[in-house]
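Notes for the one structure printed next.
Up next, subunit A:
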Amino acid sequence: MIVPMEHLLILSTILFLLGLVCVLAHRNLIMILIGVEIMLNAVGLTLVGASAFWQQIDGQIMVLFLMAMTSAEVSISLAMVVYLQRCKNSVDIRDFDEMRG
Partner candidate 1 sequence: MTATLLFYILGAITVVATLLAIIQRNPVHAVIYLVNSFFALALIFYLLGAPMIAAWEVIIYAGAIMVLFLFIIMMLEISPSSDPVRSAPGWAQWVPIFILAIALASCTLLLTGLDPVIAEGLPRWHASPRDFGYALFKEYALAIEIVSFQLLFAAVGAFYVGRLEQKKSQREGSS
Partner candidate 2 sequence: MTADTFTQFPVLSLLLWLPLVGTLLCLVGYKSPQAGRWLALGTTTVVFALSLLLAFSLERSAGWMLFEDYSWIEPFGIRYTLGMDGISLLLIVLTAFLQLVAVLISWDQEKSPGLFFALILILETGIIGVFLALDLVLFYLFWELMLIPMFFLIGVWGYKRRVYAAVKFFLFTLGGSLCLLLAVISLFLLHGEQTGTYTFALEALKQTDLSFGQEMLFYLCFMAAFAIKVPLFPFHSWLPDAHTEAPVAGSVDLAGLLMKTGVYGMIRFAFPLFPSAAEKSLPILAVLALIGLFYAAWIAYLQTDIKRIVAYSSISHLGFVILGLAAWNQTAWEGSLLLMINHGVTTGALFVIIAMIQRRTGTREISQLGGLWKSQPNMSAFFLLFCMASLGLPGLANFAGEILILIGTFKSHAVWAAIAVAGVLFSAMYMLRMVQETIWGPCCEPFDKQDLISREWLILIPLAVLVVWLGCYPQPILDPLREPISLLLRQGGQP
C-alpha cells in the first residue's frame, strides 16, 4: 500500500474537521450543505483507504453507495433550500427558528 494507513486516516480526519467547521461556522444554508459534502467525502476517502489497506473491494462498493446516498441527499436538501428561500426570502438559518421549545 502506497501510504501507511495512519497518514490516510489523518488526512480524512482533517477533511472531516474542516467540513465540520464549515457546518458550524457558517450562517448560510448552502455553505452548511457544502460542509456536509466535505464531511461525506472524508468518509469516502477513509472507505477507499480501508479497501486499499485490506485489499478488499467491499470498501469501494460502499463508497459507491455513499455517493448515491449523497446525491439523493443533496437533491432533496437543495429543493428544501429553494423552498425555504421562497418562504422567508432568505437563506440565513437564524431566520428559521420556529422549531423552538
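With respect to how the candidates were assembled, all candidates are chains of the complex that A comes from, given by their letters.
By our rule, contacts are C-beta pairs under 8 Å (C-beta built on N, C-alpha and C of every residue); 3 or more make two chains touch, one makes a residue touch a chain; residues count from 1.
All figures in this text were calculated on a predicted structure; none of them were measured in a lab.
In summary, of the candidates 1 or 2 that share the complex with subunit A, the touching one is 1. Taken in their complex, subunit A has these residues touching candidate 1: 1-3, 7-8, 11, 14-15, 18-19, 21-22, 25-28, 30-31, 33-35, 37-38, 41, 44-45, 48-49, 51-52, 55, 57-58, 60-61, 63-65, 67-76, 78-83, 85-86, 91.
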